[in-house]
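Other chains dropped; remaining ones untouched in position.
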Amino acid sequence: MTRVVVTVMPREGVLDPQGQAVQISLDRLGFGHVDNLRIGKRIELDIPGDDPEGQARTMCEALLANPLIEDFTIAVDG
Amino acid sequence: MSVAVVRFPGSLDHDSAARAVVAAGGTATFAWQDDAELPPGTDAVLIPGGFSYGDHLRPGAIASRAPIMDAVRRHAGAGGRVLGICNGFQVLCEAGLLPGALRPNATLSFVCRQVQLDVADGSTILTRGMGATMSVPIKNHDGAWYGDPAAARVVFRYRGENPLGSTDAVAGVANARGNVVGLMPHPEEAVDPLLGSTDGLPLFRALASRA
Amino acid sequence: MSDLPLHRQLGLTDSENELIPRLIGRDPSPAELMMFSLMWSEHCSYKHSKPVLRRFPTSGERVLQGPGENAGAVDVGGGLAVALKVESHNHPSAVEPFEGAATGVGGIVRDILAVGAKPVALLNSLRFGELSSARSRHLFARAVKGIGTYGNCIGVPTVGGEIMFDDRYEDSCLVNAMCVGVVGHGDMLSCAARTPGNPLVLIGNRTGRDGIGGASILASAELGDDDADKRPSVQVGDPFTERKLIDCCLELAAEGLFVAFQDLGAAGLTSAASEMAAKGGRGLDIDLDLVPLREEGMPAPEILVSESQERMLAEVLPADVQRVREICTRWQLDATVIGHVTDTGHFVARHRGEVVADIPAAALTDDAPVYGVEPQSQALPAPIDLASVPAPEDLRAAWVSMLRRPNLGSARWVYQQYDHLVGANTIVRPGGDAAVVRLPGRHDAIAVTTDCRPRHCEVDPRAGGKATAFEAARNLACTGARPIAASDCLNFANPEKGPTAWRLVEVVEGLSLALEALGVPVVSGNVSLYNESPARAIYPTPVVGMVGRIDNAGKAVRIGFRNDGDLVLLLGDGVPRLDASEYLGRAEGRPPEPDADEEVALIDLLIRAAEAGLLESAHDVSDGGIALAVTESAITGGRGCQVTLPSGRRADEDLFGEGGARVLVSCRPSALPGLLEMAGMVNAAPIGLVTGDEVRVTVAGETLALGLDEARDAYEAAIPGALA
C-alpha cells in the first residue's frame, strides 16, 4: 500500500476566482504584500500494488483532473 | 424596532430579509461590510443569506473577517439580538459567535426544497413565540452543521429526515445566552401566504420586537 | 501548423477574404483579419440566418425594444418593462460542460444587464443524448451542476426550463439559457455610442487568455506551437464577480452614470466595441495597453478577442469617471478607462504605440456577406399506420414505464440543484407548466417558460414550429398568464444543406404564424447552426422562451389537484395521435397540424377562467399525453382521481397520444356552470373527479389504477434512476 499525493492546480492562464477572492481578503486583513496566490486541490490516497504512480496518473486522466483547465502532479510517499 | 441587515459582496437575500422584517412590523436598515459601526439606532442585527465572497475558501469565512463583524460582536456581547440565515449562519459560526461549522451537504450538491422543522428550543428570546414546527425552504450547498450537539443550544432540527446530513439533524443553533441564532433554512421565504408558508414570521417578530 | 492560408485557418472563405480589402481600402493586418473572421462568423454575423429572421413578427403595442439590442423588452404596465433573451452555449458546453453551461448563464445575464435591467429569472433548455450513454450522462450532470453553481451564486432564481434526451443530440448537445429582467421604461440602456470625447470604461474581470479561438492560430504563428498548446480556450466562469458586477452596474445605472452600455460576449472587446460604434454611428479609439490583464505579455490580437467573462464596457461622461471608479472600488471591481468615443466611425486599437487595427466599425458588424439559404423542400411523411405500432399487452405497465422515462419523469433532480426561490418572489415553483415570478414590490407577476417540440419539427417543420409556439403560450395560460413576448434560439444542423435550410425556413414560418395568431412579438433571440457530426444531425430545435403577465399574483393557477370532490375536465378540441410522440419515441409519422383558432380560443379561455377564479388546477396535455398530465396533477397535488377518457382509435393512443390544444383542469363543482358557459365554442368535457389516493383511469372500457405512491416513485426515479 503506497500513500500517494495528487496535486491538482488551475492551469497557467486559467482564471482562479477562488485564489483571487482569498488574496483580496488577505489584503484586507493586512497581508497586502502577498502575491500570486493560487488555490488547488490536494488529494491523498492509498494505492496498493505495483506502479502506484502510473495508477495515479490514470486516475487523474480519468477523473481527478480536468486537463482543459487543470494541471496535476503526483508524489509518491516514502 | 430597527434591524440592521448586514451586506457583503455576494450577499443575495438582503432585500427579502429586509422585507420580512418590515412584514413583521420592524424597520430595516442596511449595514455594509466595511462599516465600523452598526447604523445608529440599531436594535437587532440580521445577517442574510447568499454567497458572500463566492463561498470561496469556506462559506462565510472571508465575510466573517470583515470590519462590520467587530461591531456585530460588540452588539451580541451586550446581549443584542443577532439572527443569521443560511450564509449568515455560516458567517456567525466562522466568526465564533455560534458553535460548530457548516460542511458540504452529504449529497455534495446544492439542495433547494421545502422542509419541515421542529423547534427544539422555544425558550430563546428569538425563538419564543414560534409554533412547534415550521415549513420553510432550504437552499444551500454547504449546510451540514458539524459540531457537538451536547455543547450547543440546538434550536431547530429537521423533522422526519436529515436532508443535508448535519450532525444530529441540526438545522439551527443559538449561543448559550440565546440572543444569537443561526439557521440554514430560509424563514424570509416563508412570511407571505403567496409563498406557501408564513411560518417564518414569528422569528422576524421576535427579532424586531422590544420585549 | 497547417499549410492553409491564414484566412482559411481562421475560417474565412476566399471570397470573404477578397471582400475585406475592398471594405477597408487596403490589405488587413493579421490582427484585423482575425477580427473580421470572428465578427463574420455565423455566431456574430448571422450570415446564414439573417434573411430568415426577418420573417418573425417583432412589433406590437407593448414592444419597447425589439431585436437589435442586447435584449428585447416589453411593457408590463406601471412604467415597468420586462427584458428577455434566450441564448445558446452549445459548443462550449460540449467541450467543458460545467464551465460551458455556467458561462452560458453568465453571458445571458450580462445581456439583460446591458439594457439596464435587473435580472429576476433564469431558465434553461437542455438536450442531450440518451442517458444510457456514459458521455451524455457526464455532459448532462456537469451542465446542470454548472448552471446551478453559477445561477445560485449570482442570486437570480432559476425557475424553469426543459430537458430532453434523444440519440440525435449525442454528438451535439444543446444548452440554451434564458434570462428575464425588469427595468423602468426611462431607465433602459442602449449600446449605441453617443458623444465623441466621452471616455470608455471597462468594468469587471481582468482580461486573460480565455476562449481564444482564432487568436491562438495567429499567436501560435508568432510564438511557436508549444505555447499555443498551453493556451486554454475554455472560458472559466466567476459567478462571485458576476454578482458584484450586477450589484455595481445596477447602482451605476441608478445614478444615471451610463451614456451607453454593452457586455463583452463572443469575440470580446472586438465585438463589444464595434457594435457600440456601429450602432451609434460613431468611432471608438481603444488603447490596449490600458486593458488590465491577468497575465503580462498578451499580444494585441489576444486582448482584442479574449472571451474572458464578467466584463462590461461603458461610455460615461468625463466628469463621471471619478464617481464610476468609486462605486466600482467599493464592489472590488476594476474600472479602467481604456479609450474614448470618436466621430470617425472607425474602431481603432492601439498597442505599444502602434495602431494594430483601424477598421470602419460597420464593416465588422453590418457588412458581413449574407448568404441566402437554399431550401430543398422535403415531402411530408404520411401519418403512421397504427397497425404498425404494437399495442402493449399490459397498459398499466406501459403507463408506469412512461412515468419512468427521463423525458417524461420528474425534473426534480435538476431543479432541486437550482435556487429557484431567491428573491422571495417565486409564486409558482418549477415542476409545473410555467413558473410565476412576482414583479418586485408589486401585486402582478410574470409567468415564464421555454418550450420546443423537436420531433414534430423534424417530421413537419412548419406544423412543429406552430406547435412549439402554441405550447409555450398554453403553458403560460395554464397559470392564468397572458403571453406578451417571446425570445427564441434557433438550434439547427448545417444550413448549407438544402433539407436543413428548408426546415429552418419552415420552422420560422410556423413559429411566426402561431405568434401572429397569438399576438406575441419576438423581441430577441439567438441562432446556433452547424449542430451536426458526420454521424448525426440534431432535430430542428427552435427553443421558444415566452413571458406572460398575470394581473394578480394571488390568482396564479398550479398543476396539482387541490380538493377532493373537485371535477376534472378536459378542455380543447385536440385529437391525440401517436405520430412523433414520446410514446412512439421516434420522429416518425405526422402529428395533426395545430389549429390556430382552437389554440387561441383555449388560451383565452384559460386566462379568463383563472382571472374569474374558476380553476383549481390546470395542466397542459403534452409529452406523454393525458396519462402523464393526469398523473402529474395527482402526484403534485397529493390527491387521486377517477377519470374516463374519451375513446378514439386505440387505448394506448387515448392514453399517450399527443397533439392539439388540450388542457386538463379541475374546478369546484359549484364553478362548473360558470366554466361551461365561459367555454363557449371550446370543448369542455367533464371526465371525472378528484378523489382517493390512486389515479383511476378508464379507457376503452378498461379501468387502470395506480396508487399515488407507486406513481410518485416511478416518476421521481426517472432521472436519478437513469444516472445511477
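A, B and C label the chains in the order they appear, each numbered from 1.
Heads up, the rule we're going with is that a contact is a pair of C-beta atoms (placed from the backbone, for glycine too) under 8 Å apart; a residue touches a chain by one contact, two chains touch by 3 or more.
Because the structure is predicted, anything quoted here is derived from the model rather than measured.
K.L.:
For the full complex in this file, what are the copy numbers of the chain types, given as a label formula?
P.N.:
Overall formula of the complex, using the displayed labels: A x2, B x1, C x1.
FYI, only the chains that are shown with their structure count from here on.
K.L.:
Would you kindly tell me how far, in whole Å, the mean C-alpha position of chain C lies from that of chain B?
P.N.:
Measuring from centre to centre gives 35 Å for this pair.
K.L.:
What is the distance in Å between the mean C-alpha positions of chain A and chain B?
P.N.:
34
K.L.:
Can you list the residues of chain B that touch 2 or more other chains?
P.N.:
Answer for chain B, listing residues that touch two or more other chains: 53-54, 56.
K.L.:
Could you pull out the residues of chain A that touch at least 2 other chains?
P.N.:
17, 21, 24
K.L.:
Using the touch definition up top, name the residues of chain B that touch chain C in the complex.
P.N.:
Residues of chain B touching chain C: 9-10, 12-13, 15-16, 19-20, 32, 34, 49-51, 53-56, 109-113, 137, 139, 141, 186, 188-189, 191-192, 194-195.
K.L.:
Quick one: which bits of chain B touch chain A in the complex? Just the residue numbers, please.
P.N.:
53-54, 56-57, 62, 65-66
K.L.:
If we count contacts the way the header does, which residues on chain C are in touch with chain B in the complex?
P.N.:
Residue positions touching the partner: 145, 148-149, 152-155, 238-241, 243-244, 247, 330-332, 415-424, 426-427, 438, 553-554.
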